[in-house]
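With one protein chain held back, the other chains of the complex are shown just where they sit.
Entry: subunit A
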Amino acid sequence: MIYFLDIMLIALTASLINNFVLYYFVGICPFVGVSRKVEMAFGMGCAVTFVISIAALISWTITTMVLIPGAPLSSFIAGFFLPEEAAGKIDLTVLSYIVYIFAIASSVQFVEMYVRKFFPLLYRSFGVFLPLITTNCAILFACLTIMSHIVGVDNPADAWDIGRSMTLAFFGGVGFTIAIVIMSGIREELEICDIPEPFQGAAITLIIGGILALAFMGFTGVDSGIRDTIMPAPTEQNLTMAPLQAEILAQSDF
């Protein structure tokens, strides 16, 4: 139950509350550049969601198997050269950026070849965007977020498992798609608007993005609200809080 709630909240947070584009500013380049037609924006969003899920799968596997201190694969290999004590402590997290970018670049290449071979129609709609996705910050950002929830935690039990990581990546991609499709819908309408000359193009897009970000800020606090409704705070805390609050109220009255 707690696990399911956790997954649900991660999905909600990644897609709406802390939207990748409108809250973390990752993936701004396609947001400004390609979001002219709704169909194209949707294709781009699907391509990003697809690649981001694959990249998250790869990077989660590499992080837990190779990079973190005491990871099974790295300590197994180091066991040949080092005494057992030292082999268990091998920490390769400093290599994480290089490993991730390599994983992303190769998975994009792989996805491109696979889609071209087996889904030619899809390739024709994705095709242009696929190479661009390598330099899309959203994908590296998802990998880094997953890493920070595996490497940075003090308690090993709190480290994210594959389910949480994939949820974050997939719904991050969904959030990207939502933002870019809304934006392209607005931009289709903008074509027939009378915009002052200096603001045409990127400038007006950014200002609209700001208004969209403002609208998405309305989701802030939804996650903690849901968490409190489903799992109310422990009752002992409520008991200790109640007299304290009464005391404060009493003091303020007199």
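Note that in this section a contact is a pair of C-beta atoms (placed from the backbone, for glycine too) under 8 Å apart; a residue touches a chain by one contact, two chains touch by 3 or more; residues count from 1.
Note that contacts and distances are computed from a predicted model.
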item: Options "Xanthine dehydrogenase family protein molybdopterin-binding subunit", "Branched-subunit amino acid transport protein", "Ion-translocating oxidoreductase complex, subunit E" or "Peptide ABC transporter permease": UniProt name of the undisplayed chain; value: "Ion-translocating oxidoreductase complex, subunit E"
item: Per the touch definition above, residue among A:L57, A:A105 or A:V222 touching the missing chain; value: A:A105
item: Of A:F25, A:Y123 or A:F219, the residue in touch with the unshown chain; value: A:F25
item: Missing-chain contacts mapped onto subunit A; value: 22-29, 32-33, 94-95, 97-98, 101-102, 105, 134-137, 139-141, 144-145, 148, 196-199, 202-207, 209-211, 213-214, 217
